[in-house]
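Every protein chain of the complex appears in place save one, which is left out.
When the chains are written out, they are named A, B and C in that same order, and each has its own residue count from 1.
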Amino acid sequence: MSAGQPPFDSPEIRRLTPVIGPGHTYGSVTDKISAIVLTRPTSLGWYVGFLIAFSIMGMMTVAIGWLIIKGTGIWGINIPIGWGFAIVNFVWWIGIGHAGTLISAILFLLNQKWRTSINRFAEAMTLFAVACAGIFPLIHTGRPWLAFYMFPYPSTMGLWPQFRSPLIWDVFAVSTYGTVSLMFWFVGLIPDLATLRDRSVRKPLKIIYGMLSLGWRGSARHWHRYQSAYLLLAGLATPLVLSVHTVVSFDFAIAIVPGWHTTIFPPYFVAGAIYSGFAMVLTIAIPLRKAYDLEDFITMRHLDNMAKVMLSTGLIVAYGYFFEFFLSLYSGNKFDVFLVQQRLHGPYAPFYFALILCNILLPQLLWSYKMRHNVAALFLMSIVVNIGMWLERFVIVVISLTRDFVPSAWGRYSPTFWDWATFIGTIGMFVTLLFLFVRVLPAISIAEMRELVAETSEEEK
Amino acid sequence: MGEFGTPEELLQAVKKVREGGYRRLDAYAPFPIEGLSEALGLKRNLVPAITLLGGLAGGIGGFCFQYWAAAITYPLNIAGRPLNSWPAFIPVTFELTILGASLAAVFGMLALNRLPHPHHPVFNVGRFTHASSDRFFICIEAKDPNFHLEKCARLLQEVHAHHITEVSDD
Amino acid sequence: MAQIFHRSTNFLARFSVFSALFLVGLALVGVLAVARSPYLTRQNVTREQPVQFSHKHHVGDDGIDCRYCHTGVETSAVAGIPPTKTCMNCHAVLFNNAAYLEPIRESYRSDKSIPWVKVHRLADFVYFDHSIHVNKGVGCSSCHGQINQMPLVFQANTLLMQWCVDCHRNPEQVLRPKDQVFNMDWKAPDNQAEVGAKLRDEYKIRTTAELTSCSTCHR
Partner (left out) sequence: MREHEHIDSQHDHNDPAGDAKLHDGQMDLAAVRAKLQSKTGKQYWRTLEELAGDPQFEELLHREFPRQAPSEWDDSVDRRDFLKLMAASLAFAGLSGCGRTPEQYIVPYVKQPDGMVLGKPQFYATAMPFGADAIGLLVESHEGRPTKVEGNPDHPSSLGATNVFAEASVLNLYDPDRAQTVTKFGEIQTWSLFEQSAQAIAAETRAAYGAGFRILSGIVTSPTLAAQIQSLLTLFPKAKWHQWEPAVGDGTREGAKLAFGSYLNTVYRPERADVILSLDSDFLGSGPGHIRYAKEFSRHRKLNGPSDTMNRLYVVEPTPSVTGATADHRLPLRASEVELFARALAAKLGFGGSGTLPAGAEKWLDAVAKDLQEHKGASLVVAGEQQPAEVHALTHAINAALGNLGATLYYTYPLEERPVNHLESMAELCADIEAGKVETLLILGGNPVYTAPHDFDFASKIAFDQTTKQKKVKNTIHVSSHFDETSELCDWHVAESHYLETWGDARAFDGTLSVIQPLIAPLYHTHSLRAALAAFSDKPGVSDYDAVRANLEALGKRLLLMSFPDPGSFEKFWRKSLNDGVVASSAFAPLNATLKFSPANLPTPKPAPADEIEFIFRPDPCVYDGRFANNGWLQELPKPVTKLTWDNAALVSPKTAENLKVAQNVAWRGGEHGKVYSNVIDIALSNSKVTAAAWIVPGQADGTVVLPLGYGRKRAGYTGTNKGFNAYAVRASGALWTAFAPSSAIKKTGEEYPLACTQYHFSMEGRQILATGTLEEFRKNPNFANEHAELPPKELSLYNGEAEFPYNRDKWAMAIDLNKCNGCNACVVACQSENNIPVVGKDQVMRGREMHWIRIDRYYEKTVKTATNDPSSYDQSLFNPPTFFQPVPCQQCENAPCEQVCPVGATVHSAEGLNDMVYNRCVGTRYCSNNCPYKVRRFNFLRFQDWETPQLKLLRNPEVTVRSRGVMEKCTYCVQRINNARIESEKLNAPIHDGAIVTACEQACPTEAIVFGNANDKDSRVARLKAQQRNYTLLGELNARPRTTYLAVVRNPNPELESA
């Protein structure tokens, strides 16, 4: 066991709350997980859920189509509030994505065994979240069909993107993040795809999984290189994930808008991202383990640990809020000071207080052991944090723009039906993709679970 | 080819077989086993080196490209900032470094492993499907200079292989 | 178990991976190429006109000066397509019953304009000014090609922004003495580089930075 273990991963505790249910062998693990995909019949619930999610996603496509016909004017944005829901959602989704990479990469480096059972769908979640996030920077432009201007390609105009703009940094950060996450995820999948190939009985499945598994046969030589590649990817993904939300925070920190222009953004955006990410992992994991009775693999210990991570990142975020507040006042910059007052008793004050409630006050309940071990409560808490983190982005993006330098230009923002349709639509898309994922791919890394079985069996000796 | 039930048996077997003087052999397992590589005497692989190269290419290329675009091909006065506002070019450079490195790592690994490789003799063995779930295999290749069918079979029996099968290559 | 895949698939699999990458690359290059192709730029594409007016005949053979018809070229942004009247100045007498000139006479009688097909089309959103180019020693043929050898006019250059900007970056390459501006057969001397540089100073042509500012052409 490596040295980088937090205390809560000490052997005693592990024996008390195992990361894997007792009595599992390589075979049983394999059976159980692959069964979800191969043998287990698709439940009615899956169909219903999928249909609902899919229709919500349909609403999104309609909303986007309408947007393309009419223009961004169908949203609530205006001058001075040029960015509304679109950017709020973008930042929110990107943030959610971070937990996946964090779990699979950083915890892997820290050699946290308990990550194994959740990393697979956490990574999937990352991909889907990034997909949802990626939609917004595209459609929020006035002329989406010209968005390719933002990519470096040899145009007949001899022009190139303007690399001083944080939006261009975004383009590179997000696309890199998407690509790397995808590869990370796929590389992790290869051995499991092989398993599915070998265990599926129907020919077409065999062929499909066979192709996807690239003919993996578990050779020791392959495992040898595989492990180093995986380790390297993890090593690369770690700084990447930190950089991505840093860059996202630059969208605001680089601008001169009061409430945006602050150096504290990068760290606390990252913390916030992890915060919301873990909340979302919980939101997904809890129903998942129930639906496919994976309680043996996603044990209370996992939930407990994730709750603890949420608690700690939540505290970092709280610290961030405090210092943002403090620095504005301390700086004596009249615009910043005014903005802080606006947050407290401007037209949007309720949002700010709701944010404080959701992101700082309520999560303190997680100090209690009982809370952390009450699945239902934990689920609710994760929802609350998700909402809270969305509010945070709303407060940052909107309130700052409503009250900037020239009072004559002050305005207000309120979302239209289409703002909501697009936002909720992306949630539909996210869930749709998750449904598909659990249906056709192993939601838990089988190979790593076997490893886990091996180690746990050693320990028991 | 011999089949085993646990990683430990496999490790034992591999050691024995190598003591038996066989070099061209491979082991198969449903998950990476500590020590197996050493037992097989694999030397350290090239993946890290490739990754490093990919990273360097992405980073250096990325910065040079930005400099060229901003300062050389179409120099424009943006917000009174100098043409080479290098601090503003760092984020993209960084991202491209990561991208280059990751691509190199993955494709490097696949290439070195000769993947994709859907057809392989070992798949002829019926029980080999278990290699991806709960069984462990050793395969001594006929290309090995001192390969001899009976000898190998005997050797594998000595190391208590559960099943021993001959892998035909067609 | 039996093999799922035939041996050949090993090759196929790897081949398909590479070819996929290759095809994607090819597609991108293709798009960029089409954007520059005559299909879109209409470079070197001659057009049917309501009257098959031949610049070759009028300019090349008869030696009529550009400015006789394109009166605005030295003073205005647009060189100007001549009114029917200008045609009739001569053709009231010359070939005054030639069938192929009927549209001209018809237009003159009925006071209905002749719809000439537009040949030289700059990219949209560009505000091009003929007069300043002509006055600064940029010859007609530098952009329009050797009109005097075109029976039917076609667009001699791509007229893509890149093409404009190349010249705005270093005008030396095309500058000629002002008295040569309307000379269709002018050829750049071998020492164009230094001649051009000299003319650039002489004609007080602005710096490249000024010439390549966006608002120089876009408003």
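Observations on the model:
Quick note on the criterion: contacts are C-beta pairs under 8 Å (C-beta built on N, C-alpha and C of every residue); 3 or more make two chains touch, one makes a residue touch a chain.
If you're wondering where the values come from, they're calculated on a predicted model, not measured in any experiment.
Touch with the chain omitted from the figure is made, among B:Gly41, B:Pro87 or B:Pro145, by B:Pro87. In the full complex, subunit B touches the hidden chain at residues 76-83, 85, 87. Considering the complete assembly, subunit A touches the hidden chain via residues 62, 65-66, 68-74, 76-83, 140-150, 157, 159-162, 164-168, 171, 251, 254-257, 334-335, 338, 345, 347, 401-402, 404-414, 416-418. Subunit C meets the missing chain through residues 31, 35, 39-40, 47, 71-72, 75-78, 80-85, 107-108, 111-118, 121, 124-125, 127, 129, 131-132, 135-136, 203-204, 206-207, 209-210, 213-216, 218-219.
Just so it is clear, only the chains that are shown with their structure count from here on.
When every pair of chains is scored by its C-beta contact pairs, the maximum goes to A-B. Separating the centre of subunit A from that of subunit C, both taken as means of CA atoms, is a distance of 53 Å. Here the spacing of subunit B and subunit C, counted between their Cα centres, is 57 Å.
Taking the mean of the C-alpha atoms as each chain's centre, subunit A and subunit B sit 29 Å apart.
In subunit B, the positions touching at least two other chains are 74, 116-119, 123, 128-129.
Subunit C has residues 1, 4-5, 10, 13, 165 in contact with two or more other chains.
Residues 153-154, 156-159, 197-198, 206-207, 210-211, 214-215 of subunit A are the ones touching subunit C in the complex. Here subunit A touches subunit B in the complex through residues 25-27, 30, 152, 158-164, 166, 168-169, 172-173, 176, 179-180, 183-184, 187, 191, 194-195, 197-199, 210-211, 214-229, 232-233, 236-237, 239-240, 243, 247, 250, 446-448, 450-451, 454, going by the rule given at the top. Within the complex formed with subunit A, the subunit C residues making contact are 1, 4-5, 10, 13, 28, 32, 35-36, 158, 160-162, 165.
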